[in-house]
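A protein chain is absent from this complex, but the other protein chains hold their places.
Up next is chain A:
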């Protein structure tokens, strides 16, 4: 968020016209002179930022994050573009590929279809939040051991999804895993190994 504010201050282009057209500002049109004066003095971006952004308090990987963001920002873009948590991937931005799968309060969710503000007060876990220091999560270990990936781009989403697949009780057989992991596309085609990795973790019986 700081970055965004900083950028806004640096780029003062066309701010006045922005104030004039911003729909949220129409309420202030009742006092246009005040507004224009504010724009002249460079306050427009600050006012816009105050009006167009909302506060968000969310716990991500155990860390409380308090940010101000526009309501249109998705959880995926919040993670990748503002919090530098780039382990969560963008593969389609339409909820069709599963690369952005994260856990919200322990359930698997497509971060690209989740407006960040809807996570107010909730707990988000991303791929960066799985390992304890150097000790990998059993699912990460299993993917490594079974070579459940090639390029690695879908991998964080696959792993987050795989953990919930077991937690949900949908890893009884390889065919059940295939069905319940079909929301996560792997174009390199590592499915055969991914299923092996998940069955291995399931049969290992560790709490995940």
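What we mean here is this: a contact is a pair of C-beta atoms (placed from the backbone, for glycine too) under 8 Å apart; a residue touches a chain by one contact, two chains touch by 3 or more; residues count from 1.
Methods note: contacts and distances are computed from a predicted model.
A.B. asks: As a check of understanding, state which of "Xanthine dehydrogenase family protein molybdopterin-binding subunit", "Amino acid/amide ABC transporter membrane protein 2 (HAAT family)", "Ion-translocating oxidoreductase complex subunit B" or "Sulfite reductase (NADPH) hemoprotein beta-component" is the UniProt name of the chain not shown.
C.D. replies: UniProt lists the chain that is not shown as "Xanthine dehydrogenase family protein molybdopterin-binding subunit".
A.B. asks: Have a look at A:54, A:104, A:185 or A:208 and name the one touching the chain we're not showing.
C.D. replies: Once the missing chain is taken into account, the touching residue is A:185.
A.B. asks: Among A:58, A:124, A:163 or A:177, single out the residue that touches the unshown chain.
C.D. replies: Candidates A:58, A:124, A:163 or A:177; residue touching the omitted chain: A:177.
A.B. asks: Given that one chain is not shown, which residue among A:106, A:152 or A:172 touches it?
C.D. replies: A:152
A.B. asks: Touching the hidden chain in the full complex, which residues of chain A are there? Just list them.
C.D. replies: Its contact residues with the unshown chain are 4, 7-8, 10-11, 13-15, 17-18, 21-22, 48, 70, 72-73, 77, 80-81, 84-94, 96-97, 99, 126-128, 130-131, 136, 140-141, 143-145, 147, 149-156, 159, 174, 177-179, 181-195.
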